[in-house]
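A protein chain is absent from this complex, but the other protein chains hold their places.
We just call them A, B and C in the order they show up, numbering each chain from 1.
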Amino acid sequence: MTPVQVITDESLSAPYVNDFCITFSTVNGSGSATANLTVLRALFKMGIPVSGRNIFPSNIKGLPTWFTIRVSEQGYLGRLEKDAVVVAMNQKTILEEADWLVNGGVLLYADHLDLPRMRDDIVLYPMPIKKISSELEIPRQIRTYVENMIYVGILAQVLEIDLSKVKEALAYHFKEKHSALDMNYGAVRAGFDWAAENLVKKDPYRVAPMNATEGYILADGNSAAALGSIYGGMQFSGWYPITPATSLPEALIEYLPLLRTDEETGKASYAIVQAEDELSAIGMTIGAGWGGLRAMTATSGPGLSLMAEYLGLAYYAEVPVVVWDVQRVGPSTGLPTRSAQGDLTFAHFMGHGDTQFIILIPGSVRECFEFGWRALDIAEEFQTPVIVMSDLDLGMNHWLSKPFEYPDEPIKRGKVLWEKDFEAIEERLNVLGKKWGRYLDIDGDGVPYRTVPGNRRIGSSYFARGTGHDDYAGYSEDPETWKRGLDRLSLKLETAKEVLPKPVDEKMEKAEIGIITSGSTYPAVEEARDLLAKKGIRTDYLRIRALPFTDEVPAFICNHEKTYVIETNRDGQLKQLLTLEFPDLARDLRKLSKIDGMPLSAAWITDQIVVKERD
Amino acid sequence: MTPVQVITDESLSAPYVNDFCITFSTVNGSGSATANLTVLRALFKMGIPVSGRNIFPSNIKGLPTWFTIRVSEQGYLGRLEKDAVVVAMNQKTILEEADWLVNGGVLLYADHLDLPRMRDDIVLYPMPIKKISSELEIPRQIRTYVENMIYVGILAQVLEIDLSKVKEALAYHFKEKHSALDMNYGAVRAGFDWAAENLVKKDPYRVAPMNATEGYILADGNSAAALGSIYGGMQFSGWYPITPATSLPEALIEYLPLLRTDEETGKASYAIVQAEDELSAIGMTIGAGWGGLRAMTATSGPGLSLMAEYLGLAYYAEVPVVVWDVQRVGPSTGLPTRSAQGDLTFAHFMGHGDTQFIILIPGSVRECFEFGWRALDIAEEFQTPVIVMSDLDLGMNHWLSKPFEYPDEPIKRGKVLWEKDFEAIEERLNVLGKKWGRYLDIDGDGVPYRTVPGNRRIGSSYFARGTGHDDYAGYSEDPETWKRGLDRLSLKLETAKEVLPKPVDEKMEKAEIGIITSGSTYPAVEEARDLLAKKGIRTDYLRIRALPFTDEVPAFICNHEKTYVIETNRDGQLKQLLTLEFPDLARDLRKLSKIDGMPLSAAWITDQIVVKERD
Amino acid sequence: MGNFSRDTKTNAIGLTREDYRGAPSTLCKGCGHNAIAAQIIAACYALNISPEDVVKFSGIGCSSKCPTYFLSRSFGFNGLHGRMPSLATGALFADTSLIGIGLSGDGDSASIGMGQFKHVCRRNLPLVYIIANNGVYGLTKGQFSPTAEKNLELKRQGKNPYLPVDICMEAMAANATFVARAFAGDPKQLRELIKAALNHNGTAVIDVISPCVTFHNLDQSIHSYAWGKKHERQIHEISFIPDREEIVIDEFEEGTVKEIELHDGTSILIKKIGGDYDPTNRFQAFIMLEDAEINNLLLTGLIYLDTKQEPMYESFNLPDAALNRLPNEKLRPADETLEMVNSWML
Partner (left out) sequence: MGNFSRDTKTNAIGLTREDYRGAPSTLCKGCGHNAIAAQIIAACYALNISPEDVVKFSGIGCSSKCPTYFLSRSFGFNGLHGRMPSLATGALFADTSLIGIGLSGDGDSASIGMGQFKHVCRRNLPLVYIIANNGVYGLTKGQFSPTAEKNLELKRQGKNPYLPVDICMEAMAANATFVARAFAGDPKQLRELIKAALNHNGTAVIDVISPCVTFHNLDQSIHSYAWGKKHERQIHEISFIPDREEIVIDEFEEGTVKEIELHDGTSILIKKIGGDYDPTNRFQAFIMLEDAEINNLLLTGLIYLDTKQEPMYESFNLPDAALNRLPNEKLRPADETLEMVNSWML
């Protein structure tokens, strides 16, 4: 066993409480996820703000994988680039791990790993995992899984994590499976006890109970989106598995039976169909939307590319449908298990011909829930596709959040006409000597009235198509008719602007520069603004939540001499769209974007802005 | 028989020679195409500049269809909105036809059609087609086809079209089929003779021989593109039928055996495969491009949408491939037989993630030929997809043109390494202590060296993929590696700019305003500039032929107070991309776009600019 | 409707044939697809199906234009090339009491749409899935479709080098529960098959050889009228019986007539022609199809029927009312539940 090194540098021994980053380095498929989540949950239960990020390879077993917990007294949720504490369980990456440690950081490692020559400014704690494990009664086939709990125990001892909270976390995980709970907690306890007896603490990191998570939840964006959709009355989803979107439909499958089974009849108010591919998934979903169901699907880049043709049809034939694009790194298959915001311009211009899509961009798990229901409302109100752009970071990671909020507006179905409504509108139009037409703009807002199959009233039916059609859905190649139809679609999107989520802004007194961002970069930016302020750079901030842009956006840019547009892609796509829409303001915009698959860190943002501002 | 009306208005009887528009209104599937083309060719052979446009429905038989010939002494090729002469063979549309006639225009109509009440400012010539036909010996099953030749004869008489040229045109069409030629010419003659005897000319329109087409050809853009590609050494195409692209691969199928069969061995130097859909067409074509074949395909909007995922792969895995997008009206199935320039922004941002495509935009059939070979060179030189954006108007219509020009540059295969080359580069790198890597940027221009399957040299192979990879094509999820890779792709496109076709500009003395356009709007714009000049509005003109934009573009905009961007779509897509690239100049750009399926006319452009300039 | 100079006869629900019509066809005169439209009209009229109870779907092609030409009073959606089945799947879930009729082409279903075609069969979505099969792409003017026979020569395309897709064989392989072949030149049988299909509780594939008179009707080609007339072999005489009470098999017919009951009390009556053929036997179906292929026959009739396989809806626990008519209260869980949900979030 390598002896624990003694760090002499004074600064390092000053205690760091509740403000650092722990990374677990393991091999995927080894069952470490439960252990890591248990630590996350225990910290949460101690009342300390935390967030958990999974950095995993695109394979199933045997490759390096990392789980990072940010512990942050102040409640910052963004990624930190350096670790304070690393739990190293993977021989292959142990050197790398050490590289990412801060000066004075801690490396806990399984002592059966070969320890290569190490930097000498860190604290090393070898952990006799195998030995401890051998003293426990664990069935052979689950031994490696349960062994992970030993490091949980050791870590708890080192960082002073409350064991009772660890137990609560395990109880949450194993639910009714008491024997599993006991066995796992036994392993935690064994690790904890071993460390108490054998390990001399030489590092300055620890946690201490707080009261900052009460009333909060820990959730991932995909579950939030699924739940929001369920509360939004979603009824149909055709879907096809793809990382990192899969867990969204899988959450639907999990939660729908619990929440949307009719109490009296025991019947489902929804249907979820796993399709044979994305072309079919979107086809089914659009079919359902056309049929009058609240319809949605979720996919990621490659799937979205495959949906381009069908979404063009939905745009032109005016079919409500919601598509969640949980973005990963592209182009092409790219980095399927890494995060990016690189689909924005594609989604905006998707499909041949003149198209335009309503895009919503949630920036937190809570907003994922909210946009879950809101997107369905907007799609039906405006009879058009709504693309909701989330990403892997937001969708698959664990975020501290205020609880989901019950929708504060009733379900909006838009201008759907059932038999009675149809009769009424027929009468209304009759007076004007007119007839109802599926694409007739009766209200002058670009939004026509629609009927759906099953409406048995004669005259309410129509034949939908992606080919040219007139106000009455009749086939038409007439030039004027075509032009009028497309112009109405533009008008409709103009009308829609009014109900789209407005951007969120936060001001700082005497701020001179602005920051615009969207989606999952929010926490890093929030933190960066504080860091910048400390350096004397005061910033205002606008988070865009929908496209087409509403008037608050140009106003914000106007009010600042310079505005940084911060995003996770190569080409600065949000900035591109802002430029396109507000060219007169473009000279005041600064691109600040990066695409390497990792969520942006506050440190990077701060550095970049500082350098640019000091230039 | 309705008597020929006498027009008294003097102005109308002043002769119009070689400057008007003839439209044939028929029923599709009735075999009128041959007759109409015969007129077009005869006029061409008389030395008169002509162009022919087909305005046809998206069905096979029985619906109204129009063929318009513009006869233009000055050589204008754009669409005219009004007809001078109409040959009406379709009962259903005869009233409509009359509406499009200019004051004093001529309506020739088959006298078995019911003539509704007509405006009285036009000349009517009933044609006893059935009667004349009954006197000819024509087999029953082809009678309706041959009958069309009768109106050719009558029209020839009315407009003074040279009968010997009509015969030459027929001879071209029927080639060795002498009896068909005789029978058809017989019908022409019969019509001609009947008119000579029975028809009193009351209208001012006629044609007169000129010498303006010598050395010229009449061609459609799709054939030109196919031939250009053949001269560019195209070797493989996977394709799938879609209007209006189909005639491009079909021209390949027609011409390749004639031009690319090895004289000695009788073997083909190419392979064309009709795929099962566009996903497969592009897959095959990309496979071939990767395999070291000069590979291309052609499609239209819906097909392009389906190709988005695969083109993203080609962009990222750096596979040379050329895609001709012969645009029709979208979104969705739209108007499949009408023309537009509506796929530009989609093509530019196609596919999820950060992508960027080289786009070429030919503006004439001659350029279709040129870009046919050039696109293949550029794709291979830069190992990237090249999208060539044509449209229905350019691709399927008949255009007067200078002859195709033999490529003035040798075939460029780019940095392909065969066994010997590979050895050489290995040695070169050896000296530097390096190894060849598929994605290694040896020359610092962003363009790596590639090998292709069949290279038997050990070490020359690599495993291509759409997932993250390093310089050596090894699988990689490393953040820095990803970022570097994408940045190199940007650099590569920068490098490519140098060889992309520069915009074409034409200046007018003392011009104050600029016009930017691209593709098939060229002839209308050319003519509009003359019209505008006559009204005192002098314009400079820039035709964009490639994206990314080269430096000439901003320079042009800078040099004009105001620049109209003229295009055939709703959203002003070229203007959007210009705005994005040159936001500082955007305030000087004016959107002038229209999407109704019809090619723009010089009159419309002129009116729009006059109104705007006079405001 | 209202035009009383036309046929005024009505069916049991008081509708005239006129009520089942569509817009005037813009297909070529003589196109097989027109015959299909006519027989759909006839079948729906005869079965007293209210047009409001039908939803039509199609992809892209001449065949896919066809739904415009029948049942104007029904809802319909002319979707994307090759993607009709997915559209129908989603839409039919909205109201499973609706009868879905999908009309597609051989290009639409056997080429670009192969995947969706196969997968909808596998799911057994209740849908009358008619493929108007002419061996050619009509709407794009005469390229080979995947059902074109090997070595077929077409004007601009040269010679077809590949073996044809057999749509019935594909449906069989995909476990379709109703597989039939018909010939547009044999309207009576087509009509009976459509009637049976309309009452089948699952995907009913009807491969209709439907000649393209404009691009592909040469006598020697297997998708032409002439070839069909000459080579058609009905495997049986089929009639659909709306009410099985009515079936009386007289002595004379015994042994030569077979009744197959459908899920809803209706039946198919099958009269032997020549050999004994049991359409509920998969082995026989495969052999029959292979045999027809080898012997160059246009085999028509009900090739396979499985009434036991449950329809797609079955496993979804759907309510009796149409999903698309559920009131908002049924769609949004109650306020109270959210607290519980939040408590799960850890």
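By our rule, a residue touches a chain if its C-beta (ideal position, glycine included) is under 8 Å from a C-beta of that chain, and two chains touch if they have at least 3 such contacts.
Predicted model only: the values in this text are computed from it and were never measured.
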Touched by the hidden chain, restricted to displayed chains: A, B, C
Residue among C:Leu71, C:Leu127, C:Met172 or C:Ile241 that touches the chain left out of view: C:Met172
Which residue of C:Gly32, C:Gly115 or C:Gly185 touches the chain not shown here: C:Gly115
Of A:Gly75, A:Pro209 or A:Pro241, the one touching the omitted chain in the full complex: A:Pro241
Absent-chain contact - pick from B:Val17, B:Leu136 or B:Ile217: B:Ile217
Sole contact to the chain not displayed, among C:Glu153, C:Asp219, C:Asp264 or C:Glu314: C:Glu314
Hidden partner interface residues of chain C, rising order: 111-115, 118-119, 122-124, 146, 159, 161-163, 165-166, 169-170, 172-175, 282-283, 286-287, 290, 309, 312, 314-315
Contact set of chain A toward the excluded chain (per top definition): 29, 57-63, 240-243, 246, 250, 253-254, 274, 276-278, 302, 332-333
Hidden partner interface residues of chain B, rising order: 41, 44, 169, 172, 217-219, 223, 227, 230-233, 235-236, 238, 255, 259-260, 262, 265-271, 273, 275-277, 279-295, 309-310, 313, 317, 373, 401, 403-407, 410-411, 413, 418, 451-458, 461-467, 475
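Here, only the chains that are shown with their structure count from here on.
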Length of the line joining the C-alpha centres of chain A and chain B, rounded to whole Å: 45
Chain centre separation (chain B, chain C; CA means) in Å: 40
Contacts with 2+ other chains: residues of chain B: 57-58, 302, 332-333
Where chain C touches two or more other chains at once, by residue number: 80
